[in-house]
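Removed: one protein chain of the complex. Kept in place: all other protein chains.
Coming up: chain A.
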Amino acid sequence: MVLLRSVPPPSEGVRHEQGETTAVLDGKGLGAGTLYVAETRLSWFDGSGMGFSLEYPTISLHAISRDLSAYPQEHLYVMVNAKLNDEMQENAHDDDDEDKSSEEDECEGITEIRFVPSDKAALESMFSAMCECQALHPDPDDEDSNGDFDGDEYDVEEAAPEHGQGDIPSFCTYEEGVSGLRAEGQATLQRLEGMLAQSVANTFHMAGVRTDEANGEFDDGMEVDAGSTVAGQFEDADVDH
């Protein structure tokens, strides 16, 4: 359930609160209200108490929009991995709006929401707060993650429950270095980076890294006896050996 009409804005763990913020849901303006970027969920409520909440796992991406030629005001853009109509109820398929990609969506559909604050200077804080809260909600650990993957539901996040589940994960930019990694992670990074640095330019056929299938291959590989050859686990890769 994406929208929780009767749930009030959270009072705890609010990383950012932005008043005088208009919400535009799939192009329909909902008027001015207050955006609450909380650790548990993202909420927006207008003055009369009407509003909606979003669960972070349903937010595919969010971004700051500053191009006024594309949209007349700077705002926070949010793409939700679900279909919502203007009654703020979740809808599995919205056949009324043909300008949406409903016939191409194999899953629940997409909703685009804009949060337009009157204070444009707050956009960075709103964006950052959402990034932090998103990182607090990785996908739940899947019991099948040990190799029995069906493809579309396998996530790398499920493979790392021990890594700072209670910690606040941090983005690692190149400049920040390895400070966020644990000892074995640092060793891995150094090993990997050392190996990468030594690599000579070669010709490769593969242009993409598949984060889901490839991980499944590695996953299977770890369950195979160390003595067995592992060439077969990469058979899905496009590289010709």
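Throughout what follows, contacts are C-beta pairs under 8 Å (C-beta built on N, C-alpha and C of every residue); 3 or more make two chains touch, one makes a residue touch a chain; residues count from 1.
The rule we apply is simple: contacts and distances are computed from a predicted model.
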Choices "U6 snRNA-associated Sm-like protein LSm2", "AP complex subunit sigma", "Auxin-responsive protein" or "Eukaryotic translation initiation factor 3 subunit H" - which one is the UniProt name of the chain not shown | "U6 snRNA-associated Sm-like protein LSm2"
Considering the whole complex rather than only what is displayed, give the residues of chain A touching the chain that is not shown.
-> 56-57, 59-67, 69-71, 77, 79, 81, 101, 104-105, 107, 110, 112, 114, 127, 130-131, 134-135, 138-139, 145-146, 152, 155-157, 159-164, 169-174, 180, 184-185, 188-189, 191-193, 195-196, 199, 201-202, 204-212, 215, 218-219, 221-222, 226, 230, 234, 237, 239
